[in-house]
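One protein chain omitted, others in place.
For chain A:
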């Protein structure tokens, strides 16, 4: 198999069957479902410990109502962590290098946070558009700028992830020749 520099970034196909779903779901195999036992094996214990650590770190600044986001944020974080780390191994495909996947993750989440903020506390969320302590003549301009940054945010986040991972993998390959 002759490899170019970009084989890692092409969506894998085997005999015409797209394997992209398999490569996205593969990390779930590495985290076994916690069973009913009280004392588990070392792998489960370590994973549970890591999960607890991450969740605690994420949820400490939030009040009780914010803890609703714990599940999706922690699971998202663990998924991305595993996918990106696994991509470091040779001959692997990293799904997060595909712009489509990152956009698919970024847009709904960003939109969800925006709409939730607008629905529950409209004044506060609109108030975030203006930073504190701006001089009065600058206010219109600043509001335009903040709105633009808010709307660009999903694009920015998605592209950021894609670009970082692609650059990292390419760098590894370039150095190794």
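To be clear about the criterion, a contact is a pair of C-beta atoms (placed from the backbone, for glycine too) under 8 Å apart; a residue touches a chain by one contact, two chains touch by 3 or more; residues count from 1.
Here is the rule we go by: contacts and distances are computed from a predicted model.
**Student:** Given the choices "Phosphatidylinositol glycan anchor biosynthesis, class T", "Proteasome subunit beta", "ATP synthase subunit b" or "C1GALT1-specific chaperone 1", state the protein name listed in UniProt for the chain not shown.
**Tutor:** Of "Phosphatidylinositol glycan anchor biosynthesis, class T", "Proteasome subunit beta", "ATP synthase subunit b" or "C1GALT1-specific chaperone 1", the absent chain's UniProt record names it "ATP synthase subunit b".
**Student:** Which residue among A:21, A:72, A:88 or A:163 touches the omitted chain?
**Tutor:** Considering the complete complex, A:88 is the one touching the chain left out.
**Student:** Please identify, in ascending order, the residues of chain A that touch the omitted chain?
**Tutor:** Those residues of chain A that touch the unshown chain are 1-3, 5, 33, 35-42, 45-46, 49, 88-91, 172-173, 176-177.
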